[in-house]
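A quick write-up on the structure given underneath.
A single protein chain has been removed from this complex, and every other one stays in its place.
Up next is chain A:
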């Protein structure tokens, strides 16, 4: 086989596979633009003949509260976690103090606990302090236990030359000022990677809201979608429009920040 035929063959295989991979998502979007009658045609047709943008208008009136809750939690999680994880990452990476290595070992050890082991007692704790059916359980624990984020940021802080810190110290900066003004701008790529992973975790979380929330007006998009499934069982077009709305922000973020996202995943646990 010549190099050219191998190349063509490889393209062909990859194109077929790529089409298979995106098919479900394309179907989701195409169905969201169909009329109700068209979704019931057997065998199914793929493209809507007459795109029904009104489906999105109909869905839009149902989701503002869920969208708001999802956005609010994502912002609290990302901002809070980046602050807490970068503070700790800076201290673990660049300050020398007694107990540091022990505390870091504790942090790494907690990474191997499966979530379910502490989820049930967390539920009890929140029941006790009145946090059930509030948004606190969906951001406070995550923000205060940023294990992977702290680890990744620590690695990043350690690569910055000491001279930068010394110069700022001579200029009379306090440690917090050094961290905030000098060091944080140096680790922007790592911050982006951790921020994106945190956003995804918060945005796509199903288990947390399911367990900790009862009131419908507090629910996030994934749970609302699951609720819609019962409500609009026969209105597949509306269901798929709602699903599309929940997916679009993630796709936009993914395309904009693909590099950091993949970086975050590959750094996760593989590099010492």
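Things to note:
Definition applied: contacts are C-beta pairs under 8 Å (C-beta built on N, C-alpha and C of every residue); 3 or more make two chains touch, one makes a residue touch a chain; residues count from 1.
In this section, contacts and distances are computed from a predicted model.
According to its UniProt record, the chain left out of view corresponds to "Multiple sugar transport system permease protein" among "Hydrogenase", "Multiple sugar transport system permease protein", "Acyl-CoA dehydrogenase" or "NADPH-dependent 2,4-dienoyl-CoA reductase/sulfur reductase-like enzyme".
Contact with the undisplayed chain is limited, among A:57, A:75 or A:206, to A:206. Contact between chain A and the unshown chain involves residues 7, 10-11, 13-14, 17-19, 21-25, 27-28, 31, 39-44, 84-85, 87-88, 90-92, 95-100, 103, 106-107, 110, 112-125, 140-141, 143-147, 150, 175, 179, 200, 203-204, 206-207, 210-211, 221-223, 225-226, 229, 236, 239-240, 243-244, 246-247, 250-251, 254-255, 258, 261-262, 265-266, 269-270.
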